Every structure is written in C-alpha cells, then in structure tokens.
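All protein chains of the complex are present and in place, except for one that has been dropped.
Take a look at subunit A:
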Amino acid sequence: MRKADGRVLSQTKSAAVNPLKSSQPLGAAFAFLGVDGAMPLFHGSQGCTSFALVLFVRHFKETIPLQTTAMDEVATILGGADHLEEAILNLKTRTKPKLIGVCTTALVETRGEDCASDIATIKLKRAEELAGTEVVLANTPDFDGAIEEGWAKAVTSMIEGITRPGARARKPKKKEKKKIAILPGWNLTVADIEHLREMVEAFGLEPVILPDVSGSLDGTVPDRWVPTTYGGTHVEDIRGLGTAVQCIAVGEHMRRPAEVLHRLTGVPYVLFQSLTGLKSVDRFVSLLTVISGAAVPAKVRRRRAQLQDALLDGHFHFGGKKIAIAAEPDQLYQLATFFTGMGSEIAAAVTTTDASKILEKVPAESVQIGDLGDLERLAAGADLLVTHSHGRQAAERLGIPLMRVGFPVFDRLGSQHKLTILYQGTRDLIFEVANIFQANQHAPTPEALDPFRNREMPDELRSSPLARH
C-alpha cells in the first residue's frame, strides 16, 4: 500500500469492521447505468451481481439492469471466456442494448484472465450478431479500489472504446451552440446533474454529460417495460465527444478520463475538485462566462445572493462544531471543505482507498484509510456523523446524529434528488446540516454548565459545551 504522506494513515487491522466501501465493479456498473440503452455485465459468479443489484435497488428504489456471466465451478477452473461470450450474445438477443459494459470481478481477475483479449476475440468473431451494440470493458477486481475507481475506469473505457479519436473541427457553425463535455464524478446526484445542465444551458452552451444518471436513475415511470436503462448519455454523443470546445471534469477521480479524452481528441479539460462552496462555484461560473462570452444570467446572480444569505444565517450553527466524515476520497474532500468553510472542524476523516491525490488536500489533521469501525472509534465526542446509511448503527451507539450522504442510502427516500453542488446545492446543504443541529440540540443543565466540572476536562476533548443552537 502506498503511503501518501504522514497524514494519510493506512489500515493496520486484519478484520475490517462494518465496511465503508462498496465494491469497484459496482462503481463501474453505476457509470454504465448513466448511458441510454445500457446493460452492465459482471464477469464473475452470480452472487457478485446479486449483491450489487440488491444494493442498487435499495438505494435507487428502481429496477436496475445488471447481469452476470454466472461463473460456476467448471468455469472457475477452466476459464470464463465461454461464459462471457454466451452472456454477451444472450444479452444482445434478449435486451438489444446499445451498450454492454463488462465489469470484471475478483474471481476472474484472481484467475488472471485476459478479458480484454477475450472481448476483442468475441467482437471479431461475432461482429455480425453484435452490430449496433458497443461492448466495453472495465477491469475492476473487488480486491482493489471502490466506487470511485470503478466509476472512473468505466468512463475511461467508454471514451477509449467509443469516442471517435482525432482532433475535430471545434468551431461551431453559425447558430450552433458550443458543446461542452462534462465528466461528473459518481458523487453527483441526479438533482446535481440536472442542475449542472441547466446552469451550463443558461449560458447558451450545449452540455454533453457522461455519465448522465439524471436521465436513467431519476425515478420516472415509463409507459412500457424496458429491460435496459432508459435515458442517460446517448452512445452517439459519446462517439462525438471530440467535437466539444471544452471538457469539464468534476472530482479528482475524473482526471484520468479527462486526460484520455484530451489525448484522443485534443479537447482541453479543466478539473474542478469540488463544485460545492461559494469559491469553487464562482470559479466554475467564471469559466462558463469565458467560454460562452455571455454575461452571468440574472437568475444565477440571484442564486449566488441566496447562498450568501444562507452563509450568513447558517454560520451560527456550524462554528466550532466537530464533524466526523467517512466517504470516498472526492466526496470526503467536497464535504470536508464545505464544513471547514462554514467554521466547523473535521474531527475524523475516514476514506476507502489511498490512491487519490485529493487526500493530501483534505482539511483534517489526518485521514484514516478504513471502515465504519474506524469512524466509530474516532468520532467519539463529535457533533455530527457524515456517511452513508450503514453509519446508522454507529450513530445509534454513539448517540450522535447522522447525516446521510453518498452510497448506499437505503433508509431514507429521495437521496438522488438532493442537491449538493453549485450555489443552490451549497445553500441546501447548509440548511440540511443546520436543521440537523437544531433538531438535536441539548437543553442546558446545571451539570453541563458547572464551571468546576468542566475544568477537569481538557478543552480540546470537550464537544462545545456552551454551544446549544
């Protein structure tokens, strides 16, 4: 394991207690789900798919297209290429997808299967049958990475496999809108993507978003049965990403796909590590004005003013609060900078893997690579736990309120429709957190305020005894 620097503490336990991670292939499937007419396919035993499927369904409350190559004992010993081929052909005839996104699992990766060459062979041999369906591969063993890595690998594989390479003429014809390629990280919700699109369109630009979960996982009711995703990025648009004038990547984990797009097509990219918080959004909006040459629309100015007001009203509730966060690296950065930007302090920061450069910038004393067991240990004395729904047990035991973020959120409705980015999302986050604090305030008691009692405890161990907003 790589040690980023002294602040990133690697895991030393042998038994992970209450995992924080969801698996890497799940992250890849998640990204494929943001493409129209897609069918993610796990190359592994049927349980791998079943577990991921159930978890997706619990989170989204939607039917999720996800299939398996159903490796059995014989395939485990002799190799899974035949299963892979059969699965791809079966999916093609039964569901007619526009995209099959193959995600490997620990089982086939431990066997050391060369899935890339398997797929190349299948595509060659079955070219006729597979016409009209793209097949791409993400190498995503479960023993490495988590959602972030899986998501980024899937996006990279789609760009490498589908996007037409070569520099294109990017000067739009008259009356044609300038195209912007947007590569959002997995931590952006359906509402975030919708909002991001509206913001870009407000500047007269045409956004092409990959992946676009707002089209496929937003919970609409179609009037017929569709076995694949319905809605999301169109394969044709992925093919034409090279015609964008600019690429905007959101989250450090999207750097690699953005680089690959740049290498293949010459489209330049700008990376925003977070789109939450006034400063980052200002930078983003400035970029849009530069690209479009348009002035900032009145409604965007209005949203900014609303955020300023929310900062003023909200900061009373945040100042001095100790926050314990467990999240994937980019989301950890997004939330930690949000909280410190409001005057809170990050008392515990736990994350999934140590591969991301963003961890060096997380505003916390240290970042623990670990699980919810670590969060529970480090969070004693904190005012707020911030993690996904699995944190509920720790929150109960510690008696600390839990703010649910990320994936999975299975015990609250509407997590996909929560806005977390740009002026409006930052404003909403402020309100959400301030409301949690107000709902959980402690009434003053003589014991808690007794000056002599409090003197026995060193100041830094005290969770703001006088704060009772």
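Rule of thumb we're sticking to: a contact is a pair of C-beta atoms (placed from the backbone, for glycine too) under 8 Å apart; a residue touches a chain by one contact, two chains touch by 3 or more; residues count from 1.
Basically, contacts and distances are computed from a predicted model.
Trainee: Name the absent chain as its UniProt record does, using one of the following: "Nitrogenase iron-molybdenum cofactor biosynthesis protein NifE", "Phenylalanine--tRNA ligase beta subunit", "ATPase" or "Carbohydrate ABC transporter permease".
Mentor: When "Nitrogenase iron-molybdenum cofactor biosynthesis protein NifE", "Phenylalanine--tRNA ligase beta subunit", "ATPase" or "Carbohydrate ABC transporter permease" are compared with UniProt, the left-out chain turns out to be "Nitrogenase iron-molybdenum cofactor biosynthesis protein NifE".
Trainee: Which residue, A:46, A:289, A:340 or A:366, contacts the hidden chain when the whole complex is considered?
Mentor: Reading the full complex, the residue touching the unseen chain is A:46.
Trainee: Extract the touching residues of subunit A with respect to the undisplayed chain.
Mentor: Spelled out for subunit A, the touching residues are 1, 13-19, 21-26, 41, 44-52, 54-55, 57-58, 61-63, 67-73, 75-76, 83-84, 86-91, 94-96, 105-107, 110-111, 141-144, 146, 221-227, 371, 390, 393, 410.
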